[in-house]
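Shown here: the complex without one of its protein chains, the others still in place.
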Amino acid sequence: MTNKSFGSDNITPAAPEIIAAIAAANTGSLHSYGDDPYTARLTDLARDVFETDLTIYPVTTGTAANALALATLTPPYGAVYCHETAHIATDECGAPEFYTAGAKIVGLPGADGKIRPAQLDVPLRRAANMGVHHVRPAALSLTQATEWGTVYTPSEIRALSDAAHANGLGVHMDGSRLANAIAHLGCTPAETTWKAGIDVLSLGATKNGAIAAEAVLFFDAARAESFESRRKRAGHLWSKMRFLSAQLIAYLEHGLWLRNAAHANAMATRLADRLATLPGVHLVQPVQANEVFVALPDATIDALLQDGFEFYRWPAPAGATGPLIRLVTSFCTDPADVDALLAAAKRAVNAPNPP
Amino acid sequence: MTNKSFGSDNITPAAPEIIAAIAAANTGSLHSYGDDPYTARLTDLARDVFETDLTIYPVTTGTAANALALATLTPPYGAVYCHETAHIATDECGAPEFYTAGAKIVGLPGADGKIRPAQLDVPLRRAANMGVHHVRPAALSLTQATEWGTVYTPSEIRALSDAAHANGLGVHMDGSRLANAIAHLGCTPAETTWKAGIDVLSLGATKNGAIAAEAVLFFDAARAESFESRRKRAGHLWSKMRFLSAQLIAYLEHGLWLRNAAHANAMATRLADRLATLPGVHLVQPVQANEVFVALPDATIDALLQDGFEFYRWPAPAGATGPLIRLVTSFCTDPADVDALLAAAKRAVNAPNPP
Amino acid sequence: MTNKSFGSDNITPAAPEIIAAIAAANTGSLHSYGDDPYTARLTDLARDVFETDLTIYPVTTGTAANALALATLTPPYGAVYCHETAHIATDECGAPEFYTAGAKIVGLPGADGKIRPAQLDVPLRRAANMGVHHVRPAALSLTQATEWGTVYTPSEIRALSDAAHANGLGVHMDGSRLANAIAHLGCTPAETTWKAGIDVLSLGATKNGAIAAEAVLFFDAARAESFESRRKRAGHLWSKMRFLSAQLIAYLEHGLWLRNAAHANAMATRLADRLATLPGVHLVQPVQANEVFVALPDATIDALLQDGFEFYRWPAPAGATGPLIRLVTSFCTDPADVDALLAAAKRAVNAPNPP
Partner (left out) sequence: MTNKSFGSDNITPAAPEIIAAIAAANTGSLHSYGDDPYTARLTDLARDVFETDLTIYPVTTGTAANALALATLTPPYGAVYCHETAHIATDECGAPEFYTAGAKIVGLPGADGKIRPAQLDVPLRRAANMGVHHVRPAALSLTQATEWGTVYTPSEIRALSDAAHANGLGVHMDGSRLANAIAHLGCTPAETTWKAGIDVLSLGATKNGAIAAEAVLFFDAARAESFESRRKRAGHLWSKMRFLSAQLIAYLEHGLWLRNAAHANAMATRLADRLATLPGVHLVQPVQANEVFVALPDATIDALLQDGFEFYRWPAPAGATGPLIRLVTSFCTDPADVDALLAAAKRAVNAPNPP
């Protein structure tokens, strides 16, 4: 049956490998709260995958991962700088403010979803000038891939983290779609994270195959000092941790995360490339991950909705005009589903205008 | 193979029915964040099981359930009254303080793990006398079954909730082991909750068979007003909610929760009854759920530990003396495991004292 | 001696009437924490001055007044809309976030320091569309006089509060310089506050003559329910409240507040009108209160600083260019001090350019 849902990658089921891993972990008594062999193995695996010593803490949701990570970097009287469309700024109902006990999330513009190092200059100078009256600059948070489906190169990240570190900021990456970014870049996980200056990483798995599993990775153990207390206190410490760790093991080992992401990316590219050939349709952003932002006539949007396709209308970025939609593909998007959408769009575009 | 772990009911795997339910839910795209048929069905089911209109919100951990529930009842300048051994007071790293933005958790004594209505008099009078200088009484939280493995009768709960309501307090039940209490009481779920005056319930499933699933139930919809924002903000809103709801459906339908709990209780009773016949061994609390608190000679404790059995030493309640341990049974405790422990205890008790 | 300080109105001493009031209140024992005749009289007086029933709570600082007021209007998961230059957004080190337990302060642009009702449309629609993922719109905060020294008319305030109320928002006024606004408008205190839809007012006195005294006024008693607990909990309840109330009585009775403000405004107008006649100098904002924002050549700025005058360089508003400074007058600015600055500016402007 055709799947007409392009609303998000979080409407997906789990990858079969993840379900199998949960079932396989369901045997015997094990110490609770992470003192189990699955969690130990996850740590070893993450160190292999990221080619460095690190600490990895599984949690359930991306919002929890981000908020907990930021709370380790930012005091209550601190400021976190991020893109103005960042999930932490707009989609988490104030979770970072909650977890940091009231820090300020400062959004910076950028038409392609990315921020540039020079954008930090004004707010940092302002903070310095205003002294105690202003929140203290504490962290920079980068989203990889961005909310506009674009991807920072490792050197772009390096430039940003250098600027941040030079000003005493910690650097966080919201890697809710990190696998998609790595699949696009063809780099190693290390190259787009700690080698580029990331201190703390929120690693997503849920959108890309897990039932509910994310992780916070500290590349600098000293920054993790408060994490375990904060996680417990937030109710994010699973007693049967094995079931969270098992998902992440299945995700990271044997390359499942990158295969799934590469598939999602390929489906987005297929969708974008062909949509862009239709008259009156154009891509609003380069497609570098699994999201396609496309401007098209209102009548076409309506026709697709009428055909039963699901997706969101989206606010235009700076400089763009016209009705805009977001189409998201996933690890389980079928090429036939993409083609069904393309066919429907072609029909709609070519249909005579309604009277 | 003999399972020698009696440390907690959270060291268990999941019940096979729960794993099967997760696997069965792993099909096709579904709207995220709870707008899915599993979550709808869970609500219907919970209304049937509790015989009333209600709102049910799945979350991942008991700490999250408790803290979120209390935050809906208690302002930052409020006080929550509970037993001094309550999980919310001692085992959650300050989660209620975090979620309420700094309310005070006030512990009241009670040798059997229960509090009595008259115990509210002194703190409530004190709060009234001190006016704005004192935190405002806001909620009463009862643990069912208690941390001492005892169970409140419905009329005991009614007396407490009447006293609380008469003073304007909301009444919360930490039902981390509610199934065990109901199995012991032989009452309906309604009788020990809303019919006895409970306003908000944390319903546990993890210790009794889920991989990670709890729920907050509001019997008075008006009290739930802030819940969804608080849950999202805390990172406790699963995008793939179906996998949380499916666990709870499997738990509640066809009586799995009560069957599992009855088994755990029976194992505890078997363990307690036979231990109590050994010389120098006596029960510190009546065994009404799945926890056995037993005083026994230090040498016996050491012998059991040496035999590989796992359990915790426990601080004595008011009035008790001597070394004390806690033994916890679960839905998957095998009678043979109980008997192995009993045999080891018997050997130890009868062994000549070490020189 | 010439006073060369135009940096702020908070560098001033207190008005002699205020010091006299403190000394006069220093007699005998009185009940503490506001249960004293001064505080009772303040309430009566405020009701007279504002021509309505109201509740008034003295506090020490404007930051405390604002943060406490906003905390009564905004839940932790709420959003407060204000001008992007508002004191609550930029100058209070995150006090509103602290007091609300993490609400979001959303700044809206406006070249003259004012916001317009239509600006609420986009964020409110966005919040509605995003549901639980977005913070809930909770309050609108208006600054009167604004941070750009301009003044809302009562009908501008009414239009904003109507838009806010229609969307369920409470309306707060940061009246740190309310007296200056009233003196400019020539309206009654009621007309620019509750009659224009203000629910909660932060009334400033410190900048305009007190040693340290502000007040929060609730025109709707129902909104004040949590205030006293919040004030105590924040350490803002004076035990010897008489000394705070006495300042506010002296401030409000016999028109001291409006006389002081009218003088400060007149000094600003004198300064602005004459500065504007100098070549290369122009006003960046209309001068409606006691602040003058003026663009002038860098060399002139340097010359004034070299002469010992004190003031701040200021970031330009949208659409403006060139070096900009802020000059602030106060209740105790001497016309001779203004004229000294004018003379120095004239000299500097006419000086030959440095080689």
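All chains are identified by letter, namely A, B and C, in their written order; residue positions are counted from 1 within each chain.
In the analysis below, a contact is a pair of C-beta atoms (placed from the backbone, for glycine too) under 8 Å apart; a residue touches a chain by one contact, two chains touch by 3 or more.
In this text, all values refer to a predicted model and were calculated from it rather than measured experimentally.
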Response to the item:
Out of C:Phe243, C:Phe293 or C:Phe311, only one touches the absent chain, namely C:Phe243
Item to complete: For the chain that's not shown, point to the residue among B:Ala23, B:Leu45 or B:Val132 touching it.
Response: B:Val132
Worksheet item: Which of these, A:Ala101, A:Ile115, A:Leu244 or A:Ala303, touches the one chain of the complex that we don't see?
Response: A:Ala101
Worksheet item: Considering the whole complex, which of B:Phe6, B:Tyr33, B:Phe50 or B:Tyr77 touches the chain not shown?
Response: B:Tyr77
Discussion item. By the contact criterion defined above, which parts of subunit C meet the unshown chain? Give residue numbers in ascending order.
Written reply: 3, 5, 7-8, 10-14, 16, 19, 22-23, 25-33, 59-68, 92-95, 98, 206-207, 211-212, 229, 232-240, 243-244
Worksheet item: Contacts of subunit B with the missing chain: which residues?
Response: 76-77, 90-94, 97-98, 100-105, 126, 130, 132-135, 315
Worksheet, complete the sentence: In the full complex, subunit A touches the hidden chain through residues 33, 75-77, 101-102, 132-133, 135-136, 226, 228-233, 237
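Basically, only the chains that are shown with their structure count from here on.
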Fill in: Two chains sharing the most contacts, counting C-beta pairs only
A-B
Worksheet item: So, what's the distance in Å between the C-alpha centres of subunit C and subunit B?
Response: 51
Practice prompt. Determine the centre-to-centre distance between subunit A and subunit C, using the mean Cα coordinates as centres, and give it in whole Å.
Written response: 41
Worksheet entry | In subunit B, residues with contacts to at least two other chains | 33, 229, 232-233, 237
